[in-house]
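Missing here: one protein chain of the complex. Every other protein chain is in place.
Chain naming follows the written order as A, B and C, and within any one chain the residues start at number 1.
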Amino acid sequence: MSVTVLYFAGLREAAGLGEEQLDRPESLPALYATLRERHGFTHGQNQLRVACNGVFCDWQRVPADGDVIAFIPPVSGG
Amino acid sequence: MSVTVLYFAGLREAAGLGEEQLDRPESLPALYATLRERHGFTHGQNQLRVACNGVFCDWQRVPADGDVIAFIPPVSGG
Amino acid sequence: MQFRITQSAIDTTAWREALCDSRCGAYAAFEGWVRDHHDGRPVLGLHYDCYAELAEHEGGCIMAEAMARFEIVDARCIHRIGDCRIGDMAVWVGVSAAHREAAFAACRWIIDEVKTRVPIWKRERYADGDALWREA
Partner (left out) sequence: MQFRITQSAIDTTAWREALCDSRCGAYAAFEGWVRDHHDGRPVLGLHYDCYAELAEHEGGCIMAEAMARFEIVDARCIHRIGDCRIGDMAVWVGVSAAHREAAFAACRWIIDEVKTRVPIWKRERYADGDALWREA
């Protein structure tokens, strides 16, 4: 009945943690909206990609129990 | 009163020698025409570049005593 | 064909060797080095954060796409994460091919895709004491 959310880079810094367990949300946009308010994230949803279980996914994907979800800010490797 | 002509690659193979001393020619095209006939070179003058004293030069350059002249077939390094 | 994330200094020797193939006339490589400035601001060092599982998956996709898209024989990429000093190699891409056109094109394409798609983030430490997560 829960999902795991992973945080990286600026989101990890803002949240002050690397991951947390949450009740399974209705949708990924709803999950991000909740977390944005809770942690004071400055990114709008349209600035982020989202990944589920180690693979990029669509924001329309319906979360399932046990999903590992990550919101991905613009990357800056290289 | 003479110039040195250097041969490389296919021209060296055709001439059977790497260099030779010759009387100073009137012009570089005249020199090549003479050598082409003598050694049976298959290249037309327009297929070759010409160098004098270690630097590419113009076919119009007037040969001087002591010049080191080389006719340069299309290159194939790399 | 391979994409890897590493916490250690990159030793390109073995990675390059793996690309050697007698059918290949061309090898193109790219290295990203940690440089001492960004947008005119002096940089002291970097830290790279990474979502390793997603990075390896996405990196693997990029390499497979490169193999399909270009006339190349092999391609590899390794990206370092964690703390890096000025001059350290942060990323290496190597491509072997029969001809240089494809080797260059694929090498360039791979690094561009890696910088756009692979979940790695750079935190720059500046000479003025500030530090910032870059978002490309």
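Keep in mind that, in the parts below, a contact is a pair of C-beta atoms (placed from the backbone, for glycine too) under 8 Å apart; a residue touches a chain by one contact, two chains touch by 3 or more.
No experiment lies behind these values; they were computed from the predicted model shown.
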Partner chains on view for the chain not depicted: B, C
Chain not shown, touching residues in subunit C: 20, 22-37, 86-87, 96, 98, 100, 103-104, 107-108, 111
Subunit B residues that touch the omitted chain in the full complex: 6, 8-10, 12-13, 51, 54-56, 70, 72-78
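In this text, only the chains that are shown with their structure count from here on.
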Intercentroid distance (Cα basis), subunit C paired with subunit B, Å: 48
Mean-CA-position distance for subunit B and subunit A (Å): 72
Multi-chain contact residues (two or more partners), subunit B: none
